[in-house]
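As you look at this complex, bear in mind that one protein chain is not there, while each of the others sits in place.
Labels run A, B and C following the written order; every chain starts at residue 1.
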Amino acid sequence: MDFEDTPEEAEYRAKARTWLENNVAAHERERFPDPLTRARAWQARKTEAGYACITWPKEWGGGGGTPIQSVIFGQEEAKFPSVQAGYFTIGLGMCVPTVMGFADDATKQRFVRPAVRGDEIWSQLFSEPAGGSDVAAIRTRAVRDGDDWIVNGQKVWTSGAHYSDYGIVLVRTNTEVPKHKGLTMFWIDLKSPGIDIRPIHQMSGKSDFNEVYFSDVRVPDAQRLGPVDGGWKVALFTLMNERLAVGGATGVGPADILKLARELPGSDGPLLHDRAFRERLADWWVLAEGLRNTRMRAITALSRGQTPGPESSIGKIIAANQLQQIGNAAIEAEGQFGIIDDPDLAPMKGAFHDAVMWAPGLRIAGGTDEILKNIIAERVLGLPGEIRTDKDVAFKDLPAGG
Amino acid sequence: MDFEDTPEEAEYRAKARTWLENNVAAHERERFPDPLTRARAWQARKTEAGYACITWPKEWGGGGGTPIQSVIFGQEEAKFPSVQAGYFTIGLGMCVPTVMGFADDATKQRFVRPAVRGDEIWSQLFSEPAGGSDVAAIRTRAVRDGDDWIVNGQKVWTSGAHYSDYGIVLVRTNTEVPKHKGLTMFWIDLKSPGIDIRPIHQMSGKSDFNEVYFSDVRVPDAQRLGPVDGGWKVALFTLMNERLAVGGATGVGPADILKLARELPGSDGPLLHDRAFRERLADWWVLAEGLRNTRMRAITALSRGQTPGPESSIGKIIAANQLQQIGNAAIEAEGQFGIIDDPDLAPMKGAFHDAVMWAPGLRIAGGTDEILKNIIAERVLGLPGEIRTDKDVAFKDLPAGG
Amino acid sequence: MNFDYSDEQKFLKEEARKFLAAKCGADRVRAVLEGDHAYDAELWREVAAQGWLGAAIPEAHGGLGLGHVELCAIAEELGRACAPIPFASTVYFVAEALMRFGSEAQQAKWLPKIAAGEVIGAFATSEGPGPVGAVKTRVTGGKLTGTKIPVTDGDVADLIVALADDGLYLVERGEGVVAEALSTLDPTRSAAKLTFTDAPAERLGDEGGHTAMQAVFDRAAVLLAFEQLGGADRCLEMAKDYALQRHAFGRVIAGYQAIKHKLADIYVKNEVARSNAYYGAWALNSGAAELPLAAAIARVAASEAFWFAAKENIQTHGGVGFTWEYDCHLFYRRSRQLALVAGAPAEWRERLVGQLETRNAA
Partner (left out) sequence: MNFDYSDEQKFLKEEARKFLAAKCGADRVRAVLEGDHAYDAELWREVAAQGWLGAAIPEAHGGLGLGHVELCAIAEELGRACAPIPFASTVYFVAEALMRFGSEAQQAKWLPKIAAGEVIGAFATSEGPGPVGAVKTRVTGGKLTGTKIPVTDGDVADLIVALADDGLYLVERGEGVVAEALSTLDPTRSAAKLTFTDAPAERLGDEGGHTAMQAVFDRAAVLLAFEQLGGADRCLEMAKDYALQRHAFGRVIAGYQAIKHKLADIYVKNEVARSNAYYGAWALNSGAAELPLAAAIARVAASEAFWFAAKENIQTHGGVGFTWEYDCHLFYRRSRQLALVAGAPAEWRERLVGQLETRNAA
């Protein structure tokens, strides 16, 4: 058990740090019309230096490196807040790997490099209004028409669809078979006629997600990923990558509320002197350290060529609930003042209020607490799956909602 | 919303208190060979004065009173620790009401009065090793033989069987039908040949429960309560009374740990000055008061002639978990010393240790936390029952364990 | 012994529910959430016309003189409806402060106007983040100077009960009072920063500052507990209704034990909150010495129940619960507003234990 770098790791880290210092500085000197253009420029810079998609082969634009190198670069890059941007996470974390796994060579040649460079952005279009936790309950239909398919339906919770160029979309091609067996995956051009992208108004008032409507959208059969009616397995491949893509920092943490507690008055001196607060802080710290150290274990597994399993589900359960608790504890500690969410007045520019309003979404997005516990129970502990009343029923015969 | 007695209630309370003061004193002056004889004598005294089974008709030995009078007497009696005894709770709370509901008149004439007086004690024999939460999964068999039935099998978790005279027992009389439909209820003489009563050794080392083995026990058909194969409805009648019988004080509570905290040193002064402890104490107090006030609401419902519903299930969930938390909080607060359970050394004669060792049983007995939550979800909130794979299957064809 | 609403109180409560179902649907709440108005003025007039503002105000002062249990019943329904009106500030805080501390003249002047809906009140105590500690607001020569932030309904209040270092004061909107509206977590309830500069102020009662404030908080806490309870009940209902019609994996999600037990957990907390709120109502209505303890118990239980119900209602809804269009967030926001408006739960836990210490020491 060793936190220290090996000599090779230390060397890689030193190189990465030097590169970052030079290049972040250079990048910061440039002027860009908007954050997306800025993020694309940084991604292109990293690609040229072999620091984008570090574990991917060089022939695809990657770095040809090891998982540990990828982790090391990530740790170092995280120290430069000016270059943090999530525009490419879903595309490079989930969609493009799926394209690489299931598309023909010409498609890969066409799309992988531009995606790595940030020239093109990808979205994932699986969720539907009637679906939610039950991802396979997909109603968006694709009907064969010569060499094409005609797609009609609606997707929801699509992050970044408004700035994306392409997407992978899971659709129903057969309603006569049980629901998992009638799905097919395609890649699509999000600028295709008949696609309408509308932002979802979240409870916080912000819009990080979209609804995507398909009206007679024509998709060539050549854009199919995997076999007809074999899309569920492709989707599982995509989702397996989701757990690796998600995680990490999600908002305020124990260190932030510790800082707040040094200054905020409690019932007797600063809040940090209050043992009731200290006890909660200790528990948060234990969980946050637990997650950090669990990630270190996952990285160790990666570095040994193992795939971290569904046990990484514990990360989001803990992080999302903790975010809600810490956010709420902070505003409650502010007393009556806690209701004020004006960033000019609220501590940490309202970051604790943002946490309270975002955490409910984090507890749901990418698998609810309940679904993740099922995953742990079934895939890690080997307990029986839920009793399924829908497994052997044709999709068209299922009760409302699929 | 009124906590005060009406003038009639106040008068009844005053009378009861006077009677208690006189009679407890007289009772305490008497000498008895053992606690059971002592308890029987007290029960007989109450019966003569109309204070046993207060709501039952006088013709059966009861008091012919109202539910509120019963509550008032209970509140007053609780102030005299020397006359607390649980010997009759299950018999008078669950078994005898079932006899009264389903037996013929001669049987009632024979058994009700002696039970009220405490001359005869009754046990309830439903649970089985393979049953547990699934009460209907009963394997003890009764086979018809002329005017009798021959019973073979095993019951468990029978409180007080070793000092009881009679019992009501639920047995399987038909294995060809689904499990709820092949059960029959009998009353039995626990001294019958072929009955073997053995104490269960609990994890605490104590024995409050028994296993009861039946080997070719002959039970006359005349002792049947309700129809052949109609025992499940009789059992539901019995169990409905269980929730009213159970509840109330179960061990240490918030007031006990408050007392401890005044004296026990914390990290800085007495534990009671520790805000982390104070916050927990506040939450316990809120729950304990919540239960007390919920019981007051149930009593109000009783006094209006309504039956308190399954919502009384919340009592045991909260009380059992709180008992475990308070017991454990106390021993943890004692630091290393907390491991010592010697009643001569441990605070409150080891009552907190007893709580730690008894609470796991209380979370299970009379319905686990999980079963009680199901009851709330299904019977109070009207949510769907669990998917049953056993409803339409003959008992003999069910998988192991019933 | 009778630990429930009386039949008359139940009737009043049912009528209130029907009235609010008709007059205060989610559309009306959203109109305030999304619009420029601090509150729903039409609803306010209608509520006044029902006499609710004066439910606990004596008839001699223009109220209905019903009592506090009736006011609790109304509060429960207002909470259930997430009503966007300055009811709590005006009735639970200011009217209660006047009834507890006001001279006959002060009561005669203000209570009838409150009962008639002509005057909106606000209770101004906080001066910044954290529990109300040392108070900087001062009164000299009948002029009050200081800054209060936040003051719920401070932007629309006609009559402010303000905490100064030596006690409570009545200040009317106008001379020396500047209100700046604040952005808050719950825009369905407005709040402001009030800056007082030599504002004419009249002493209210002779209790010292914190003692007087706490006496008002105790009374408000019980009434707020009923609003919180109503909100928590509504959240449970919403979660249940949604779970009973939403399908996943071929059946309604209400059939999954994780959802069943979640809703059972909400139910348990709500029932604890209800029973404790009833106890608080009894203590408030009967003027029992237990009021400070009963109020703390009721408030802690109700704050916990509403927060839990509001957040798990969203969770039960899944993705749609997180959207602006669904009503879950109205209650989530309101649960935060109500939990903080009379001081945070931690302060009440401390008060609860303090009361236990006093009681046992006595």
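We take it that a contact is a pair of C-beta atoms (placed from the backbone, for glycine too) under 8 Å apart; a residue touches a chain by one contact, two chains touch by 3 or more.
Quantities reported herein were computed from a predicted structural model and do not represent experimental measurements.
Displayed chains that the missing chain touches over the full complex: A, B, C (touch as defined at the top). Per the touch definition above, the residue from B:12, B:42, B:73 or B:157 contacting the chain not shown is B:157. When the full complex is taken into account, the listed residue touching the unshown chain is B:132, out of B:50, B:101, B:132 or B:194.
Of A:9, A:148, A:208 or A:221, it is A:9 that touches the chain left out of the display.
For chain A, the residues touching the absent chain in the complete assembly are 1-6, 9, 68, 71, 258, 272, 275, 278-279, 281-283, 285-287, 289-294, 296-297, 299-301, 303, 311, 314, 317-318, 370, 373-374, 376-378, 380-387. Taking the complete complex into account, residues 256-258, 261 of chain C touch the chain not shown. Residues of chain B in touch with the missing chain: 127, 129-130, 132-134, 137, 156-157, 200-203, 205, 264-267, 271, 276, 324, 328, 331-342, 345, 347, 353, 356-357, 360-361, 363-365, 368-370, 373-374, 386, 388-391, 393, 398-402.
As a convention for this text, only the chains that are shown with their structure count from here on.
Comparing mean CA positions across the assembly, the chain most remote from chain B is A. Centre to centre, using the average C-alpha position, chain A and chain C are separated by 40 Å. In chain C, the residues touching two or more other chains are 251, 259, 346, 349-350. Each of the following residues of chain B touches two or more other chains: 275, 278-279, 387.
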